[in-house]
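Everything below concerns the one structure shown next.
Every protein chain but one is kept in place in this view of the complex.
Moving on to chain A:
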Amino acid sequence: MSQRQIIQVFEQYQKSRMSFVQTISDLATRSQNIEILHNAGVMALLRPLLLDVVPGVQQTAALALGRLADSSDSLAEAVVKENILPDVVQSVTSHNRFHKKAAAFVLRAVAKHSPELSQAVVDCGGVDALVQCLMEFDPGVKEAAAWALGCVARHNATLSQTVVNAGAVPVLVLCLLEPEMALKRIAASTLSDICKHTPELAHAVVDAGAIPHLAQLILSRDTKLKRQVFSALSQIAKHSASLSEMVAEVGVFPAAMTCLKDPDEYVRKNVTTLMREMVKQTAELSQLVVNCGGLGAVIDYLGDCSGSLRLPGIMMLGYVASHSESLAMAVILSKGVSQLAVCLSEEPEDHIKAATVWSIGQIGQHTPDHAKAVAMANLLPKLLKLYMDASSSEDLQAKSKKALKSILQKCTHLPALEPLLYDAPSKILKHVMCQFSKVLPHDSKARRLFVTSGGLKKVQEIQAEPGSVLQEHINAINSCFPEEIVRYYSPGYSEVLLERLENYQPA
């Protein structure tokens, strides 16, 4: 055989390898093919092609492997079991940047499914290799490496700690400064995934100087970037008051509020989440947010959106109101209570209703003025209904009871308390009675109103055990009125009168 023919054999083999991996990678884009490919034993076939001589075959094989691992976790486990990972990690450290990108893609696809698979990636030395990739020049390689690190760090705190120990954080912060938008997005999302687990990790990220860069990125135009940036900032702020103060010092606030009107709903949700995490920590931070006009913006946000997007906004109002009564009054004056009433009536989900109920309780619990504002919005019967409703979850019932109790202990607005006399169970009733017994001795107009509206009649009909707190309050109320009126309204008085009539002999 001549030399040319021999070379031709090799070229044919190479072409067939190339077409094989290309077809496999194209097939792997469709989910229905994945099972078939897996059963046909594609893993074992792709593995030697990863170490092929021709770089094109290597890269396409890596790409195919990545796509396969991406679509199902059984295939990702197969990748780990077949010991393909050390080869992939080695490809990550190779020189060709397309190869690195494809290998990083494989690592990402494996790591994203579960913590055990991520641990397997870490055990093969994947994290160090990826951090090396982060220091490359090519933005595509950096992006793929950052994404893979993000998938590893997402699962739990130990994995994040491994990523941080490999020195990824300063490099990621540098990536934030790069001009490519996609790289910035991925870097922000990876930082957010790292920070979310524990305060030490958040401190590690902050020490690398991430906050000023993230704050600058708020002003960008790109929607997805803004989502990730706000999510990262809120993950940092949520751990402790000092971290929130660091975020606040940078001057995030006035800029963040412009993003509350962003057309993308997730950006708005993340901004509200950030505000909630900051407000949760201390009263000064809540004061800062309120002074920047945050309340009006959040209340408008609650009006615009619906569903689970409202949850951070609702919780934010609750946290603001919980710190002090002037803040709670600020919430009331900004029409927070009416908005929360709207949310309560519109939302079908129990956990959102529970959060709304909790916020209402925090607002109304401070002074009689606050309780009156809550009562005027007609919320007390609704809270009672939620408490009594058998179909509400236990959490919702417990929260509505607590909120009702704390509001009732301060409510002195009697017309709002009267509807509660009719349906309430005895636990709630005793608080209502307590309030009546406090107010009625001093106010004659209230007494008159109480009698004419049928409240006294209802009070007589209540049966309480003698000696219980409820009975004491009932006695206290009865002592505010003359004896005849109390007897007149007591149940069965007409029978008593008729008996007297029967026994009466005209003289």
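A few remarks follow.
The rule is short, and it goes like this: a residue touches a chain if its C-beta (ideal position, glycine included) is under 8 Å from a C-beta of that chain, and two chains touch if they have at least 3 such contacts; residues count from 1.
By our rule, contacts and distances are computed from a predicted model.
The chain not displayed here is annotated in its UniProt record as "Spermatogenesis associated 17", chosen from "Spermatogenesis associated 17", "DNA repair protein RAD51 homolog 3", "NADPH:adrenodoxin oxidoreductase, mitochondrial" or "Syntaxin 5". For the options A:45, A:182 or A:388, the residue in contact with the chain missing from this view is A:182. Among A:167, A:199, A:212 or A:296, the one in contact with the hidden chain is A:296.
Note on the undisplayed chain: of the listed residues A:20, A:98, A:266 or A:488, the one touching it is A:98.
Note on the undisplayed chain: of the listed residues A:260, A:434 or A:477, the one touching it is A:260. Where chain A meets the missing chain, the touching residues are 22, 25, 29, 56, 59-60, 63, 98, 101-102, 105, 140, 143-144, 147, 182, 257-258, 260-261, 263, 290-297, 300, 326, 329-330, 333-334.
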